[in-house]
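Removed: one protein chain of the complex. Kept in place: all other protein chains.
Think of it as A, B and C in the order they're written, each chain with its own count starting at 1.
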Amino acid sequence: MMRLQKTEILLVVTALALGLSSLISPDWLVFTSTLAVAAALVVMGVVMLMRAGLISFGQGLFYCIGGYAVGLGGRFLGVTDALALVGMGIVATVALAMLLGLLLTRYREIFFAMLTLAFSMILYGILVKSHGLGSTDGFGVVDWSILGYQPDQGDESATGLWLAVVLALAAALFLNRYFQSSLGLACEAIRENEVRVEYMGISRRQVLYINYVIAAALGSIGGSLTALTAGHVDPTMAYWTISGEFVFIALLGGTGHVAAPFIAAFIFILVRTYAVELFPNSWQLILGVVLLLIILFLPKGIWSLFTRKQRAQA
Amino acid sequence: MLTIWAILIDGLIYASWLFLVAAGLTVIYGVMRILNMAHGSLYALGAYASASSIGWYYASGGDQLWIAFALLAGCAIVIGAIAGFIMERGILRLMYGRDEVLMLIVTFALLLILEDLMKLVWGTTPYFAYQPYAALGRFNFGVLTVSGYQIMVVGVSVVVGTILWFWLERTRTGKILRSIIHDREVSEAMGVNVRRMFTMTFVIGASLGAIAGGVTAPIISVVPGIGVEVIVVAFAVVVTGGLGSITGAAIGALIVGLARAASIHTMPELELFIIYAVMALVLIFRPNGLFGQATARKI
Amino acid sequence: MGHSLQPKPWQRTLLGTATSLAIASGGIMGFAGSASAQEGTFKVGLVTFLSGGASGPFGVPAAQAAETVIKAINEGTLPAPYNTKGVNGLQLESVVIDEAGGPTKQVEEYRNLVQRQNVDAVIGYISSGDCLAVSPVAEELKTFTIAFDCGTPRLFPELESPKYFFRTGLDATADNVGAAHYLKETRPDITRVAGIQQNYAWGQDSWNDFQLSMKQLMPGTEFVDNQTPQIFQGSYGTEISALQTSRPEIVHSSMWGGDMEAFVAQANVRGLLDQATAVLTTGESGFNRFKDQAPDGTIIGGRGPFGAFMPDNDLSEWFSKAYEAQHGVPPSYPSSKMAQALLALKYAADNSGAEGKPSDEQLASTLKSATFESVSGTVRMALSGGHQALQPMYYGEYHYSPETGPELRNVRSYTGACVSPPDGHDAQEWIKNGFPEANCN
Partner (left out) sequence: MTDILKTEGLSRYFGAVVAAEDINVTITDGEIVGVIGSNGAGKTTFINMVTGYLPPSSGVINFDGQRIGRLGPRKLMRRGLARSFQIPQLFLELSVLDNLTIALSAAEGRQLNMIRPVRTPERISAADAILEQMNIIQYRDEMVTAMPQGARKLLDIAIAMLGDPKMLLLDEPTSGVSTDEKYTLMDTVMEVVRRRGLTVLFVEHDMEIVQRYVTRVLAFASGVVIKDGAVDEVLADGQVQELVTGKRHQPQTEQGDV
C-alpha cells in the first residue's frame, strides 16, 4: 500500500471538477468534453507505444472494435448496461491484441506503423463489406443504462461525461503508476537502446507484448465511450486517418506525463471545432500549421511547457 | 484463359502506374530516411497542374497532341520541383536529425496544408484533361481492349525506372547517394555535401510524384482528395518491396498489381483490402520487405 | 527519440501564451455560448461537403445554390409564391459547416450548431451515414432539420415517429426502381446486365435494389458481373476489362461525381460503351461536363426532377438563370435539391402563422404532409408520415453535339407512387413482393 502521490491527488481533483462542470457548462460542451476524454483514452494507448519507441497508425483498429462491441452488444445481444458493453469491447480487443501482439512485437519503426495500419484497414474493409451492419453507413447505438439507472432526456450527456471521467480517471491513475514501474521504464529503455536491454536480461518481446495489449485495451474503452456518446458507429473508426488523428494528439501533448493526452485532446477538439466553424474551407490547413509549430518549437509536446514552469520554480 | 490474359495485362498496367506513384517515395526514403506522406499531395499537385494546363490549351483552340504532352510533363515536373524545393528548404531542413517517425508526422502536416492550399488555388470543381487519353485510341485483343494511353503509361514507367536505376547505379552522383544511404556520417566525413544531396534528392522525388499525377490526370477526373487516396497504396507498395530500393518498388508494384487484378477478375469483393493483405503477408515472412536490408547496430 | 533541439526562451513564452490563450478563449467562447442569432434574423446551419471528393460535384454546388437562393430570399426577388422578403419576414443568416470527418464528428458539429451557435434550423447532409447519425440527435434536441440530399432508405424506418427531421428528396430506391422501369420501356429485349458500384453502402444498396427490380420487371435478365471499385479510386482500367470480358448489354452504375465521370470517359475510350449502354443513376451531375465523352444514348438520371430534369416553371427558370449568372454554370441536381430544401424552409416559415420567429414545432407541423411549390414542380411531403417528399423519377438519354451542346432525349417520368415504397413497407421487401400498391400511371 502506497500513499497517494501529488499527481494522483491532482488527477482525482481534476476529474471531479470536470464531472461537476457538467452541471453548469452548456450541453454541447459537456458532449465535446466527453468525446475529448474518450479520445484521450485512445491517445494514452498511443503514448504508451510511443514511450516504447513505437508509433501505431492502426490504433483505430481497437477504437473501432470497442465502438462496434457497444453497437452490436446493444443491437443483437440486447445488452444495454454501459459498463457491460465497455467490458465486452475490452474482452474482444484484448483477445485480438494478444494474437496480433505475438507478431507485431517483432517489428519496429515504420514496419510496425505500416503493419498496424494494414490490420486496421483490413477490419475497415471487412466492415464495409458487411451489409448486415449497414456497411459504411454504420448503425445507431441503442439507449443505454448504467447499473440499472436509465438516464432520461437531457442528462444523457452528463451521465456520459461522468462515465467517461470515471473510466479515464481509473486508466490515468493506473498509467501514472505504470510509467514509474519497472515495466514502464523497461519500455523507455527499449526505445533508447535495445542491445543494452537484452544484455540486462530483460525480454524485449515480453515487455512490448504486455505494453501493446494494455494500449489496445485503452483504445477499445475510448471507442466504446465514443459510441455510447455519439450514439452511432461506422467503419470510419478503423480508417487510417482516424488513427493518424490519435498520433497527432499524442504528439501535441507529448509523452511526458499521463495528463498530457487529456490536455492535448481538449485543445485539439476545441481548435478543430472552431477552425471548422470560422474557416470552413481551410481548417485542415490550420491543423497542419499547428502541428508543424508544435513539432518545431515543442518537440516534447505541450506538456514540456508545464515541466519548464516547474523547473523555473524549483 | 481470356481471364488469365486479362489479369496479366491489367496487372501489368496497374503495376506500372503503382511504380510511377511509388518511385519518388522510395527514392526519398532511401536517401533521406523520410517517409514522405505529402507525396500524395505532390501527386495531386502534378495532376492539377497538367490537367489545368491541358484544359487551358485545348480551350484556347490548341489541337497539337505533342504540345499537350509537353505541357503535361513540363507543368508537372516544374511544379513538383518547385514544391519539393520549398518543402525541403523551408520546413524539412529544420527537422533533420529528428526521429524517423516524427518526420513522418511532419510530412503529414504538410499533406494537410497542401490539401487546402490546392483547394484555394484550383477550387473544388473537377478538372478533366481527357483529350490526350482519348487521342491515343485503343487496341483490341478479342473482346478485351486496351487504351493506347495505358500502354504509354507502361512505357513511361519503364523509362522512369530505367533512368532511376541508371542514375543510382551508374552515375557519380548515384555512387555518392549510395554512400550516404550506406553510412551518412562516414560520407559526411569524406566531405560529401549531404545537405545539397538531400535537397536534390527531395526535389527529384517530388517531381517524380508530380509526374505520376500528371500522367494520371488525363485518365481520371481531378478532384480534391485524390492525393490522400494514393498515399497508403504507395506506402503499401514500397513497404512490400522494401523501403529505399528501386528494384523493390518495381517488384512490389508488380506483386500488388497482379494480386489486385486477379482479385478483381475472380473475386471483386476482396479488392478493398487485397493490398493490405499482400503487404501484411510479405512483412510477416520478410520483416524488412522483399528487398529491404536490416541495419545492424554498432556496439 | 532523436536529439531534440530545445526551444529558445522567447519561443517558450510565445508558445506558452499561445497555448494558454487557445485553452482560455476556447473555454470562454464555449461558455458564452457564442452570440446567439439576434432578433429579426433567422439563423440556419448549412452542412455540406467543402473538402474531399464529394465537395466538387455535390458539396460546393449545393453551397453555391444556397448562396444564390438565400440572397434572393432576403431581397424578396424570388418568383411567387415566395416573393416576400426573408422567411416569415426574418432575414436569413447562414452558417456553413464542412460535412467531412465522418458521422461521429458530424454529430458533434450538429450539437455545436444547435447549442453553441443557436441556429434556428439545420439544412444539409449528403452522406447517408451522417443522416443516420444526425437524425436521432435532431429529434433529441428538438431542432427543425431538413436533409436535402442523402439517399438511404433506412433513414425514416430507423427513426421511430420523427417530429423535427425531414427529407425533401427521394431515396435511392426510387432511382433504381425508376431505372428498371426505364429499361423495360425503352430496351425491352436486353438480357445481359452488369454493374459497377463504389464499394460502400450507397453502391451496395443501389445494386441490390436495381437487381431486385429487374428480376420483377424483366425476369429474363442475367446479371453477368458487378464490380466494386473503391470510392475515389479514379482509374478503372482493370474493372473495365473485367466488365468487357463478361460482355454485357447494359452497365448499371450508381457511381457519382468525379468517379462516375472518370468511369464514363475511360469506358468510352476503352470501347465498353460501344458494346453496352450505361445506365447512370446520378449521371445528370456530369450533364454539362461530359461533352463527347459520354456516347449518345447513355441513360442518365438526376435523382428526381432536378438539374437538367427540372420541369419548366417560374421557379426553375429563375433558379437556372440566377445560378448560372452567379456561378457561371447551369445548376446540377445537387444545386436544385439544396434550393428545394431552402424553399421548403421558407414555405414552412411563411405559413407557420407565427408572430416573428416560428418555433421548431410550428415549422415542423407546417411542413409535415405539406404541398409546396419548388424548382422541381409541386412537392408533396407524402411519405414517411409526411416527413419525406414524394416526387416523380426521371430518366432520359444523353445526346451531345458540339453545336447545340448537351441535351436530353426520350425522357420518361414515373410517378412517385410508382417508384417509392408506401409507408410501412421495407424497400427491398416491397420490390421483392412485386411493388404492392404501386401506381404507375
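Operating definition for what follows: contacts are C-beta pairs under 8 Å (C-beta built on N, C-alpha and C of every residue); 3 or more make two chains touch, one makes a residue touch a chain.
Nothing here was measured: the structure is a model prediction, and the numbers come from that model.
Student: For the full complex, which residue in A:Leu102, A:Val166 or A:Met200 touches the chain that was left out?
Tutor: A:Met200
Student: From the list A:Leu83, A:Leu103, A:Val142 or A:Ile210, pick the residue that touches the absent chain.
Tutor: That would be A:Ile210, which touches the missing chain.
Student: Thinking of the whole complex, not just what is shown, which of A:Gly19, A:Gly58 or A:Gly184 touches the missing chain?
Tutor: Among A:Gly19, A:Gly58 or A:Gly184, only A:Gly184 touches the chain that is not shown.
Student: Taking the full complex into account, what residues of chain A touch the chain not shown?
Tutor: Touching the missing chain: residues 2, 174, 177-178, 180-186, 188-189, 191-193, 195-196, 198-203, 207, 210.
Just so it is clear, only the chains that are shown with their structure count from here on.
Student: Determine the shape of the graph in which chains are vertices and touching pairs are edges (line, ring, star, complete, other).
Tutor: complete
Student: For the pairs A-B and B-C, output the one whose chains share more C-beta pairs in contact.
Tutor: B-C
Student: With centres defined from CA atoms, tell me which chain sits nearest the overall protein centre.
Tutor: C
Student: At least two partner chains per residue is the criterion; list those residues in chain C.
Tutor: 1, 4, 50-51, 199
Student: Where does chain B touch two or more other chains at once, residue-wise?
Tutor: Where chain B meets two or more other chains at a single residue, that happens at 98, 101-102, 115-116, 119, 269, 272.
Student: Which residues, counting only chain A, touch chain C once they are in their complex?
Tutor: 25-29, 31-32, 35, 50, 53, 128, 131, 134-140, 153, 156, 191, 226, 230-232, 234, 236-237, 239, 242, 263, 266-267, 269-271, 273-274, 276-277, 280-281, 283-284, 293, 297-300, 302, 305, 308
Student: Would you mind writing out the residues of chain B in touch with chain A in their complex?
Tutor: Contacts found on chain B: 35, 91, 94-95, 98, 100-102, 104-106, 108-113, 115-117, 119-120, 228, 232, 235-236, 239, 243, 269, 272-273, 276-277, 279-280, 283-284, 287-289, 297, 299.
Student: Within their complex, state which residues of chain A touch chain B.
Tutor: Contacts found on chain A: 55, 103, 106-107, 109-111, 113-115, 117-119, 121-122, 124-126, 128-129, 194-195, 240-241, 244, 247-248, 251, 281-285, 287-289, 291-292, 295-296, 299.
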